[in-house]
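What follows is a single structure, and I will ask about it in a moment.
Removed: one protein chain of the complex. Kept in place: all other protein chains.
Now for chain A:
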Amino acid sequence: MIRIDSVTKRYPDGTVAVDRLSLEIPDRSITVLVGPSGCGKTTTLRMINRMIEPSEGTILLDGADITKQPVNTLRRSMGYVIQNAGLFQHRTIIDNIATVPRLLGWSKDKARARARELMERVGLDGALAKRYPYQLSGGQQQRVGVARALAADPPVLLMDEPFSAVDPIVRKGLQDELLRLQAELGKTIVFVTHDIDEAIKIGTMVAVMRTGGRLAQYAPPAELLSDPADAFVEDFLGTDRGIRRLSFFPSTGLELTTTAIVAVDATAEQIAARATPDVPYLLVTGLDGRPLGWSAPGDLTAGAVDPAELLPFGRPFVHGEESLRAALDGAVLSPTGWAVAVDREGRAAGVVSQQTIAEAIRTAHAEGRDAAKVAG
């Protein structure tokens, strides 16, 4: 565990970048430092690997003061990823990744073998090994940066806005990749960003900092959304707080209506049997079980449904896997007001109305409050 204990950083010009900050950073989880520009995130991060020395206070790593070991030993035990990756342009990709193992005295062959393994880990094609950084896209360079930081298998990973220089689609891919990697490797990650959505998506714990280097709130993302500590945090979280919070409620408990589904080759009797007064529309599926679209029961021609005549079904959600947010989104997008639930293979599992989703949300909120009370 990393413990930041009332640390203050005052630069020589008098700027107080970090003001009596205390944080306990749990092992094997992602702790995000987030806040507006200039609030002291980078300064905080760089005090952990002693790129910057605190003016006051101490930082403990597993109970020991980090200033008690040689600075380069400390740094080699912490991976460091920065914006724009900071790759060595005169070295090939594989040699970039092998840097820290080489510093630690590994043989060239061993270091390169390790580098190849990591390229695969972070989703880089092995054919890129002999290329130089300028021959890679921004997203690929960033993956190399992550691989390089992980090369010597350090327990701690420090990341300073690692994904901010790439476009939103690549960024989402890199975030998903980081979460997948973290599930495999279980590092202690400290991650700096100014993007609150990124913080909420990847953080196990999120520290919101305010200008002047003070901690505004330190909480898991769901709690941040449900109980912002003050107006600053609430404002920083932005709009749609309620909707975004739904991402933390699983769709597992949603009760699906499974009767309102007919296959594309359904007979007149089957259609009649499925059309009940409380289900105004029927979902038509292909022979493989995948949803094709909605139709009013009366508009269906038995045995010869034309898929082109059906109403679009919006975006289905994976039942039990995706959140209530995805379910609600599906219902709002659907012209019938009903969301389509699918299984992992994409086969229709059932449909669910906005009312049912709203009830599930109320229940989840109530349970969340009870849980908070128990925890408090």
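We take it that contacts are C-beta pairs under 8 Å (C-beta built on N, C-alpha and C of every residue); 3 or more make two chains touch, one makes a residue touch a chain; residues count from 1.
One rule holds in what follows: contacts and distances are computed from a predicted model.
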The complex's invisible chain, by UniProt name, from "ABC transporter permease", "Carbon-monoxide dehydrogenase small subunit", "Protein-methionine-sulfoxide reductase catalytic subunit MsrP" or "Tryptophan 7-halogenase": "ABC transporter permease"
Touching residue (missing chain; options A:T8, A:S55, A:N84 or A:Q270): A:N84
Among A:I4, A:V100 or A:A147, the residue in touch with the chain that has been omitted: A:V100
Candidate in contact with the missing chain, chosen from A:R3, A:R20 or A:R76: A:R76
Contact residue for the chain not shown (choose from A:G40, A:P54, A:P133 or A:G350): A:P133
For chain A, residues in touch with the removed chain: 46, 49, 51, 71-76, 79-80, 82-92, 99-100, 103, 132-135, 145, 148-149, 158
